[in-house]
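Every protein chain of the complex appears in place save one, which is left out.
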Amino acid sequence: MAFETTLPGRYFYDPEIFAREQSCLFGQMWTCVGRADALPNAGDFQTAEFAGESVLIVRGRDDELRAFLNVCRHRGARLSLEPCGNTGPAIQCVYHAWSYALDGRLIGAPNIARDESLDRDNLGLVPVHLQVWEGLIWLSLADDPPPVTAQLEPALLDRFGELEKFERYGVGSLAVGKSITYEIDANWKLVVENFMECYHCAPIHPELTSLLPEFRQGTSYQGIVGQGTAFADEIDAFTLSGQGERAMLPGLLPSDARLYYGFVLWPNLFVNLLPDHVILHTLTPLGPERSRVVCDWLFTPEEIARPGFDPADTVAVFDITNRQDWDVCERTQLGMRSRAFVNGGLYVTNEQHIAGFRDLVLERLGERV
Amino acid sequence: MAFETTLPGRYFYDPEIFAREQSCLFGQMWTCVGRADALPNAGDFQTAEFAGESVLIVRGRDDELRAFLNVCRHRGARLSLEPCGNTGPAIQCVYHAWSYALDGRLIGAPNIARDESLDRDNLGLVPVHLQVWEGLIWLSLADDPPPVTAQLEPALLDRFGELEKFERYGVGSLAVGKSITYEIDANWKLVVENFMECYHCAPIHPELTSLLPEFRQGTSYQGIVGQGTAFADEIDAFTLSGQGERAMLPGLLPSDARLYYGFVLWPNLFVNLLPDHVILHTLTPLGPERSRVVCDWLFTPEEIARPGFDPADTVAVFDITNRQDWDVCERTQLGMRSRAFVNGGLYVTNEQHIAGFRDLVLERLGERV
Partner (left out) sequence: MAFETTLPGRYFYDPEIFAREQSCLFGQMWTCVGRADALPNAGDFQTAEFAGESVLIVRGRDDELRAFLNVCRHRGARLSLEPCGNTGPAIQCVYHAWSYALDGRLIGAPNIARDESLDRDNLGLVPVHLQVWEGLIWLSLADDPPPVTAQLEPALLDRFGELEKFERYGVGSLAVGKSITYEIDANWKLVVENFMECYHCAPIHPELTSLLPEFRQGTSYQGIVGQGTAFADEIDAFTLSGQGERAMLPGLLPSDARLYYGFVLWPNLFVNLLPDHVILHTLTPLGPERSRVVCDWLFTPEEIARPGFDPADTVAVFDITNRQDWDVCERTQLGMRSRAFVNGGLYVTNEQHIAGFRDLVLERLGERV
């Protein structure tokens, strides 16, 4: 049987294909854009780039998080240029001072308040579907999307065979101890594909494979359902030094003590589960050949509050690994326009499972699988 | 009655629409590109970016101003890279030393002077129609354009109901006391629309509205025909401090003493009339999402020649106002690609008159109005 082939090269640089992905894939699926705990109080907001839109996410006086297109309904001005902040009692456009309640209703339009022509009920901010899952904010621009769990749970079942194994990590109860943002000169799909296979781990990740020696065999994600990757015998913790004595996450079983689990929640979240912390990579396509990854290292709030909390030794492992990965993604991007890649390349033995991601992309684009 | 709607978002970023505007609108209408008094002597030239062309404007030995495409007829080299200067006795291309008289005739081509194949009569510089109105240089690339006054006078009549009111300001007799050039990350039409309404004045222009308090009501340009905007009772002059004792422009009436008039002469000149000076904004589209404005503050030559002439306090008013305007234009540009603006936004009560500009654009593009 022949190996599966990758997408043809043009899928990794063509602006027209990128635009269709933005509308048909990111514009239809639930996409992870941030953390609910970043917005604790009424009026707290953040903006997110998502499917070609700037979206304003704001916590209401009723404590609900809501999302809106970051566009004034009057003349189209961007409401907030800031990545985050607090709106105060209302969301006000600086241009003509139209103001909106935190639930999106138009509540003020100077000088035309009594104008009968102003169809105020239809001039609220344009809402974007928002759901919080495990503390993460997911958005959808679909007309009538299913619950976010309908998208995520099948992927969890594929990975674990059950939901409980993932749920006991209590990701939603954790907080960010460290966050690093990376920009990468590569198409977002190369970044996903890179995370999905460990065939490259032996060649480029000496630090990671010294902690997780099974990865030298080139298999990871596509391992047996439910199976994690064991720590090296000689290490005590998932740190660059191998030393450490952080408490296990509450709710874990003894059998979780020395295992790593990694997996992708399509389209844009990479999850890394460890006994004492969790690492989440949130991926944003910025252009056909440019992507952003925000990497968050999560710990229990108690751990972060502990005097002298310092995650540096832990953070170093995936910070180094991330940089090694982005380097090869950028090298791969450089080959996409070659006549050698017009028909794509190969997913070999340890990469056959990436074909599932390739097929998701094609299906969302309405192309043959 | 419903409000008028703006142009759909794509009109503010689509390169194809921009190219059609350059050829069908700026390439057909008279467009203001500079000042005749900047070129007092034979051989004085300036170059102007206009409708996608670089144009060379030069004063002839007969004292006439003429405009030519800034392109050598031989191999296409740009004749002048400089924004202004003096050509000397002829316009000479540096590449092969072809030379042209100041009226555009080919007068020298080294080594081929006697070659019968050289159709010298048809190898003069390509002329561009030029007319001077009120001291301003207007160009047209149309085949056989009407006089520039046929384009400008209807707009003046719309604003004043008569020509005399404008003419008594003697704009053509004034000189530049200060000039500031701005570049703006916004489509040129957003800059025009911004100048045409004062609904935004209360929210963003505290300095301007403290001088012209009527502007706080959100109306300006679309006021009663012939009506100006009164100075605040407590100010003596249109300066940031409100202080000043500059003489009124000669020819004005006592009734002009404490009034401001603003209006647009489509496609690209904004006029601001004050008792003792005039401010002109000349707008140049640089790209679908980039524009340049040159703002000139004009005074009588006598005033400028006065020892100790210092326009800073006057200039500050519109320099601050300009920067406030460009800021909201840039914010609005950011919203143009959103699905919230696919069908455009609203011109509300105080902005209904902008629909006339919208319709001009559509008409020039050959689209339905």
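Every chain is named by a letter (A and B) in the order it is written, and numbering of its residues begins at 1.
What we mean here is this: a contact is a pair of C-beta atoms (placed from the backbone, for glycine too) under 8 Å apart; a residue touches a chain by one contact, two chains touch by 3 or more.
For clarity, every value in this text was computed on a predicted model and none was experimentally measured.
> Just to verify: which one of A:H200, A:R292 or A:H353 makes contact with the chain not shown?
Residue touching the chain left out of view: A:H200.
> Out of B:R35, B:R73, B:K165 or B:R364, point to the residue that touches the absent chain in the complete complex.
B:R73
> List every residue of chain A that touches the chain not included in the displayed model.
1-3, 6, 9, 193, 199-200, 202-204, 217-218, 328, 331-332, 334-341, 344-346, 348-350
> What residue numbers in chain B mark contact with the hidden partner chain?
52-54, 69-78, 81, 94-97, 109-112, 115, 117-119, 123, 126, 141
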